[in-house]
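Removed from the display is one protein chain of the complex; every other protein chain stays in position.
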Amino acid sequence: MNKTLLYIALLIISIALPFVFPNYTISLTAMWLLIIVSLTWDMTGGQMGYNSLGNIFFYGTGMYVAAITGISMVYDVGQYTSAAGGGINNFTATQYFSGLGIGAVAAGIFCAISAVILGYLLFGLRGPYFAIGTLGVAIAAGELVSNWEWVGGGQGVSLPVYPGDLDEGKFFFYYLFCTLGIATFIFLKWLYSTRFGAAINAIRDDEEKAEAMGIHTLRYKLVTWSIAAFIVGLAGAFSGYQLIQFEPLETAYQTINLGIFMVVCVLLGGKGTLWGPVIGAILFHVLKEVTWTYFLGWQWVALGALIVVTVVYFQDGLMGWLKHVRPEWFGERVEQKPGSKPSSASQAEAAQ
Amino acid sequence: MDQILGNISLLIQFPVVNINIVLQGVLIGAIFVLAAYGLALVWGVMNVKNLAQGDFVIAGGYASWWFNTNLGLPALLGIPLAFAILWGIGWVIYKLVIRRVIERDLFTSLLATFGVGIVMAQSMNLLFSADTQSLRLDYDSLDFFDNLVNLPIAKLVGAITAVSLAIAVIVFMKRSRMGQAIRATAQDARAARVMGIDTEKVYAFTFSLNAAICGAAGAIIVLVWEIQPFFGMGYSIRSFVIVTAAGLGNLPGVIAAGFGIGILEQFGAHIFGISYQQAIAVLLLLMVLIYRLAQQRRNRQVLQ
Partner (left out) sequence: MSVKPIAIAAAIATMMSYSAAANAAAHSKCAELKIGSAISLTGKYTTAGAHAKAGYDFAVKKIDEAGGVKIAGKCYNFKIIYYDDESKGDRGATLAERLINQDKVQYMLGPYSSGLTKAIAPITEKYKIPMVEAEGASRSLFNKGYKYLFAVLSTSEQYLASAITLAAEMAKKNGKDPSSVKVAIAVENDPFSLDIRAGVKEDAAKFGMKVVIDEKLPRDLSDMAPILNKVKLLKPDVLIVSGHSKGAATAVRQVAEMKIKVPMLAMTHCESANVIGKFGKDAEKVLCSTQWSETLSYKDELFGSASDYNKEIKAAPGSAYANKSVPYQTAQASAAVYVLKDAFERSGSLDKDKLRDALTKTNMKTFYGGIKFSAAGNNIAKPMVLRQIQNGKYVVVAPSAFAAGKLAWPRN
């Protein structure tokens, strides 16, 4: 199997997709978003063993920080939000793009910093406590933002519409997410192959031992989570501008939607693998679109059942299953990372 | 800010109001205690963190409501009925899902029960529609101090039922053969198996009992507040707050924490406004977690 060729083919497909299926561009953009948040969730959840249910916090915060930064460059934020975005078309193209660009960077940095602060408070928690604690952060943040009138409160925020042509706007956001997704993937592929990757795997496998071996675990955990937060923050920033209008509880801090979807995607694809989150996200997105179309009203029942079945019966996901039936495909990885293989293998054994 | 100060000054200006708030908090707390007690049970015995806890509560509410509106059964009879029905539902869910996640890593049970919760909430939405529902007991309200302290008898009945149920469960756990088996399994499942306890049966019983307790709590809630298919999350979160605050295996702690949360939430709602109610519960949880973490850190340990 020639891997380079495969990667090039996938890259070409990613770039060509919106031209082949122009009507599905928005849906494909949503798929990239799902891939990005799944990949970053797996950084802590799969690779480091810290299952966060609160990564959506960075999505929502990124959305808000970017939007408010963008608005504040042109208008007084309090005035703008109290008019609920009246006179919204008064953004020039330059204002729009500089708002989006600077806003996104601000969002990423803000999220990375808040990940460090939150991590410092929460990384002493393990397992379910960490999951519940992070979920709590996301829920509380949503509630607090929805009561904060300066940022629009329950009204949400209205952002300007993409200044150019319609199709151009669709493609713009597709490639924005696509680029971020591919960059994230390449970055993680590199990261997991370094000592850093080995270190966070060691934290997952046995934190005490890792500590005893001289790994400053807290520092690794903080860096990992803040990288994830940075990327999710960027994704949130882009989403805000793509959505144009968003509100705090149901869109920005959508705990029980995207916040859980990312976890399900990773489980579906296979935790602790590089391709797992990507494959899981694509699979989940397709399933979601199909159920949303044909199960009108029942899609959530189908989705809940899907979560249960995945978690209970296919704990190791698609990649885990592949590893089980085709271990030779993963032979190379076993050599590289002694840490990752035994644990998932033992999980697979436990599952039987 | 002015509003917060104004609300605090109201508390000082009318001291009687404090009594009312505490009273409301206690009445609500009694119901929180039930759901939290169930959670403490499954958490302690089988190490399952049930995020569908709140959805069991709401399902119990709908069961009671359905019997009352469709068959005209008396509203109070709904409590034992909900208990029985949720017992059955709990058993089915145990056999289908929970049984397979007990021995797995902790996150699995969290996510699996989350999925169960979604299925339950959505099924209720489709079966009963999303209207808020409630039942009414035709009782008056007691009032004291010029109606500044107000105690609807329905709420009192609910709280008393909740407390009696809790006591019954505690006595059952202490006295009965099954209760002893449950406690033995909680202490050491392997040893219990060696001693001839059918732990599988104990687990099924415990989980069903939890669902049933939640169901009864829901049947009480439908008498005093409103239910809606999507309200479960709030009750789940509060259960987690209470159990986490109390610490595992600390049943008196669960009861104290339940009342404490009820009262704190009411004061918080008075001072900051009820739109912060959920945020207050969640922030309390975070504060408890961080406090306990700081304690553990002193002993160079972590919370797990």
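For clarity, chains are labelled A and B in written order, and residue numbers in each chain start from 1.
Here is the rule we go by: contacts are C-beta pairs under 8 Å (C-beta built on N, C-alpha and C of every residue); 3 or more make two chains touch, one makes a residue touch a chain.
Quick caveat: nothing in here was measured; it's all calculated off a predicted structure.
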Kindly state which of the options A:T184, A:Q254, A:T273 or A:Q315 is in contact with the chain not pictured.
-> A:Q254
Please pick, from B:V26, B:L73, B:L126 or B:A256, the residue that touches the omitted chain in the full complex.
-> B:L126
Across the whole complex, the chain not displayed is touched by chain A residues 22-27, 30, 83-89, 143, 146-147, 153-156, 158, 161-162, 166, 169, 239, 243-247, 249-251, 254, 257, 292-302
Missing-chain contacts on chain B, rising order, are 3, 7, 10, 13-14, 17, 20-21, 24, 28, 59, 62-63, 66, 85, 88-89, 92-93, 96, 122-123, 125-127, 129-132, 134, 136, 141, 143, 147-148, 150, 152, 154, 221, 225-228, 230-231, 233-234, 266, 269-270, 273-278
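In the analysis below, only the chains that are shown with their structure count from here on.
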CA centre of chain A versus CA centre of chain B: separation in Å?
-> 32
Tell me, which parts of chain A touch chain B in their complex?
-> 51, 53, 121-122, 124-129, 131-133, 136-137, 139-140, 143-144, 146-147, 256, 260, 263-264, 267, 297-298, 300-301, 303-308, 311-313, 315, 347, 350-351
Mind listing the chain B positions that touch chain A in their complex?
-> 49, 97, 100-101, 103-112, 114-123, 126, 233, 237, 240, 244, 273, 275-276, 278-279, 282-283, 285-286, 289-290, 293, 296-297, 302-304
